[in-house]
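Only a single protein chain was left out; the remaining protein chains are all shown in position.
What follows is subunit A.
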Amino acid sequence: MAGPGGDMQWCFSQVKGAIDDDVAEADIISTVEFNQTGELLATGDKGGRVVIFQQEVENKNQPQFRSEYNVYSTFQSHEPEFDYLKSLEIEEKINKIRWLPQKNAAQFLLSTNDKTIKLWKISERDRRPEGYNLKEEDGRYKDPNTITSLRVPVLMPMDLMVEASPRRVFANAHTYHINSVSVNSDNETYLSADDLRINLWHLEITDRSFNIVDIKPANMEELTEVITAAEFHPHQCNTFVYSSSKGTIRLCDMRAAALCDKHSKLFEEPEDPSNRSFFSEIISSISDVKFSHNGRYMMTRDYLSVKIWDLSMESRPVETYQVHEYLRSKLCSLYENDCIFDKFECCWNGNDSVVMTGSYNNFFRMFDRGHRRDVTLEASRENSKPMQVLKPRKVCAGGKRKKDEISVDSLDFNKKILHTAWHPQDNIIAVATTNNLYIFQDKVN
C-alpha cells in the first residue's frame, strides 16, 4: 500500500461514544488496543470499564464497504479502592489492556489499573442445554414424584452470549503506579512496570512475582528518574526495554542476571548542554515505547517528537519526527496548565512503514518512514459522514495564516489524542479523543 501523505487517503468509518460535550470523567478513554488478528478492538476508560468491539465478517457483495466494528462485550474490570493503611485512593482507571495470543475458542486479555492486573477470559456461548429431568424450562424444580421417564438433555442453539470472567487477579505487587503491562513472546509470562520497579509474572501464578528491575534509590531524596514505560521484545523472550523520565531507554537481557538493574544497552541521544533549559528534562521524558513488529527497531514518544531507534545503535535515534514543534514556544503556558505532562502514545502500522501518534485539537499525525512524508488529520464529528475522506490539516506557527490553516493559539488543548492503535494487518486505525472512539480506514477504490 502507498504511504499516507500523498497516495493514501483516510476515510471516516465509525465513531463510538456520546455526542454531548459534557463529558463524565468515567467516560474518558484511557487505553485502546487491537488483538493480534485485528478482529477485536478493546478500550478501557477512567471508570474502570472495558468495551470490546468485534469486526464483522466482510460483506463480499459490497466490497467497497469495509467491515464494521460492533460491540462484542463490555464489563467492569476494576473498581475504585481505598488503601486505608496508606491513605491512598486507588483509581479504577484502566491504564493498559494487552491481548494474549489466542490459544483456544476463548479470548484472553490483561487489564490493569494503578495497582492490580487482571486476566479476563472472554468466551462465547451459543448453545444451552434443554430438557432437564428435574427442572422445568424456567428453572423451577419439578416434583420428583411426577417424573415417570428419563430423557437426556439436548444442546439447543441460542442467541450468542459473550461472557467475560476474571480468571486471575495479580495484586499487591506494586507500591507505585503501574504504567505498563507487556506479554512475553513465550506466552507464559508477562511484565508489569510501575514508576520504580518492574515485575515478571507467570500467567498461571498470582501469589508470586519476580522483581526484575528496581531503580528505587536508598534515599528517596536522591530520586532523579522514574520508569515511564516497558515492553517485551516481540520475538526474543529474554529481552525487554524500559524508558525513563529523563529520555533514556534501557534494554535488558534476563539471561544476564536475575535482577536486571544493569542494562545491556542504554539508548540515549546526546544533548547540547548549551541548549538546556528548565523544560529540557520534562519534554524529554518518554511517554511511550513500542518495538516494531519485525523486532529490529523501537519507537519512543516524548513531548514534542517521535524517535525511531535501531536496536543495534545506542548512540542516537535513526529517525526523528517532529509532532508539533510549534509548541516549543508555548512551553511556559503548557507547563502552567499541566499539558506539558500529557502522556502521548504511539504505534506502528503492520509492516512498520508508517508510525502514528496523537496531538492536541483532536489532531493526530502519521509519518511515512519510507516516503519521508507526514500528514496531520483530525478526528471530529464534523468530518464524520460515512466514508468521508479526511482532509489534511495544517497548523500555522506564526506569521500570516493561510486559509484552512489553524493558528497555534486557536488550538484546543483540552482535546488531546493520547491513545491510538493500528490494525496489525490492514489500514484500519482506532483513534481515541477524550470520550469518543473513531475508526478510520484507507479509501478502498
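The rule we apply is simple: a contact is a pair of C-beta atoms (placed from the backbone, for glycine too) under 8 Å apart; a residue touches a chain by one contact, two chains touch by 3 or more; residues count from 1.
Throughout what follows, contacts and distances are computed from a predicted model.
S.K.: So which of "DNA replication licensing factor MCM4", "Proteasome subunit alpha type", "Adaptor related protein complex 4 subunit mu 1" or "cAMP-regulated phosphoprotein 19a" is the UniProt name of the chain that got left out?
M.R.: Looking only at the record, the undisplayed chain corresponds to "cAMP-regulated phosphoprotein 19a".
S.K.: Among A:Glu68, A:Glu268 or A:Glu281, which residue is in contact with the omitted chain in the full complex?
M.R.: A:Glu281
S.K.: Based on the whole complex, identify which of A:Asn133, A:Ser165 or A:Thr224 touches the chain you can't see.
M.R.: A:Thr224
S.K.: Considering the whole complex rather than only what is displayed, give the residues of subunit A touching the chain that is not shown.
M.R.: Contact residues on subunit A toward the absent chain are 16-18, 26-27, 29, 43, 45, 47-49, 51, 71, 74, 76, 79-82, 86-92, 114, 176-177, 195-196, 220-226, 245-246, 275, 277-282, 285, 319-322, 324-326, 328-332, 335-336, 365, 367, 372, 374, 376, 394-395, 397-398, 408, 435, 437.
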